[in-house]
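Shown here: the complex without one of its protein chains, the others still in place.
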Amino acid sequence: MQNDMNSGTSLGLIRAQPPLVHCITNYVAMNIAANVLLAVGASPAMVHAPEEAGEFAAIADALTINIGTLSSTWLEGMHAAVTAANASSKPWVLDPVAHHATGFRRQAVAKLLDGRPTVIRGNASEIIALGGGVSLGQGVDSRDSVEQAEEAAVLVARRYDTVVAATGVVDFVTDGHRSVHIAGGSAFMPQVTALGCALTCLVGAFLARNPEDPFAATIGALSTYAVAGEAAAEGADGPGSFSWRFLDALSLLEPTVLDARARIVSL
Amino acid sequence: MQNDMNSGTSLGLIRAQPPLVHCITNYVAMNIAANVLLAVGASPAMVHAPEEAGEFAAIADALTINIGTLSSTWLEGMHAAVTAANASSKPWVLDPVAHHATGFRRQAVAKLLDGRPTVIRGNASEIIALGGGVSLGQGVDSRDSVEQAEEAAVLVARRYDTVVAATGVVDFVTDGHRSVHIAGGSAFMPQVTALGCALTCLVGAFLARNPEDPFAATIGALSTYAVAGEAAAEGADGPGSFSWRFLDALSLLEPTVLDARARIVSL
Partner (left out) sequence: MQNDMNSGTSLGLIRAQPPLVHCITNYVAMNIAANVLLAVGASPAMVHAPEEAGEFAAIADALTINIGTLSSTWLEGMHAAVTAANASSKPWVLDPVAHHATGFRRQAVAKLLDGRPTVIRGNASEIIALGGGVSLGQGVDSRDSVEQAEEAAVLVARRYDTVVAATGVVDFVTDGHRSVHIAGGSAFMPQVTALGCALTCLVGAFLARNPEDPFAATIGALSTYAVAGEAAAEGADGPGSFSWRFLDALSLLEPTVLDARARIVSL
């Protein structure tokens, strides 16, 4: 591992000093995203109106933007928040949900990318499409494998000078130069809606406590998910019983256990 | 049973080739509706903005419209989606939540009905009011029995040349000529918010894989709910423990079990 701060240390810092994570996310994800952040120890806040999104982003420790249930007013709020985050040097994460599905989304994401996100997190189809490739995805679920998205992820990371995470069965994280695989999680995870969106918010929490190293912060958030997901799957019979066990697992995860169980392979 | 394709076959097709179900539903329902669709094996997408709802409806395999937390902008998106669904011959479902409560809702539903929904699903109070009768319902919960809504359901089905499902303790489905009762489910179901709204989205999934026979598709979705609801109630102590067991039960339901346990009575 090349990163300076390990994942467990970051998790400990989140618990010791809960970061205020400003999430502009979709209606489907809001509740589970807030619960994921609370379970880990962070303090979520969902604030989207153009009248206040900028003011709030300046107060928060990190910002996350997810275009899942996009509308033009929300897009205004997103831009206000991104501008304020950049002006006050706060890290921010972009989750370009189904950006390849419609013209409205493609244009929205193109403009959001001008705001230079610190991290981009998406599924394989979304990352492939960001790189200019043709993905099989039509809606919000990926129909491509992470492996097929790795080349696009590196390309996107270099083009926008950002960290890119393509998440799936095995996650891929790259800053365009260094790359890792993160194994773990559970087959139940894609059966629970918006867990990917909630992960984007968790990346925000890790960035807030490790802003100097977005690559390590992203790895920290994804490892947390992978380890908690494995633990939660043990007693689960389906996505319903997995879902609440996952929140329990996140809240019970010890920093040392995170570091011991994380399966991160540098490439 | 008069329908050509049985419910189990439809469920198997949904799992084998996940339909993309475009849901424009209310804020309360979005998360549970997406989880219901994922549990069954379908791929949900919540897209409502007027700028893209039409484009997305043309990509999706079915559309569902629910007016639960209605606003004028959302209504615009609904109309764009309905127009596109009709233009590309995609089936669509209308859920006229509490349409009798206010003038705004009454007008909205009148206009949506011009878009000729393939299926209408509502509770007894809503179906009675659609038929022009006086219901006891004031809010989103039904205060009438399904039995009292059957005449109205047949009338509405004939008037709009559609399939109508009035759901409750025993569901009633009619295309205006053929009618069935579907028994099952659990008394916990009305204690969990938005399960009816989520069922509307599930009707969309069954329609997507059996578009030729909306009557059978509706029966398939309702039977799936009834059988999974019965299974989930077994270990449940209240609406909280029922809710996640229900998602598990949906994901574990085998097509052959669905057909064996479904209690459908042709009238």
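For reference, chains read A and B in written order, and residue numbers begin at 1 within each chain.
Throughout what follows, a contact is a pair of C-beta atoms (placed from the backbone, for glycine too) under 8 Å apart; a residue touches a chain by one contact, two chains touch by 3 or more.
Computed from a predicted structure; not experimentally measured.
Enquirer: Decide which residue listed in A:A34, A:A165, A:A194 or A:L258 touches the omitted chain of the complex.
Expert: The missing chain is touched by A:A34.
Enquirer: Considering the whole complex, not just the chains shown, which residues of chain A touch the missing one?
Expert: 18, 20, 27, 30-31, 34-35, 38-39, 43-49, 51-52, 55-56, 59-60, 73, 243-252
Enquirer: Given the full complex, what residues of chain B touch the hidden partner chain?
Expert: Counting over the whole complex, chain B touches the hidden chain at residues 26-29, 31-32, 68-72, 98, 101-105, 138-141, 190-194, 237-241, 243-244.
We adopt the following convention: only the chains that are shown with their structure count from here on.
Enquirer: Taking each chain's centre as the mean of its CA atoms, how far is chain A from chain B in angstrom?
Expert: The mean C-alpha positions of chain A and chain B differ by 32 Å.
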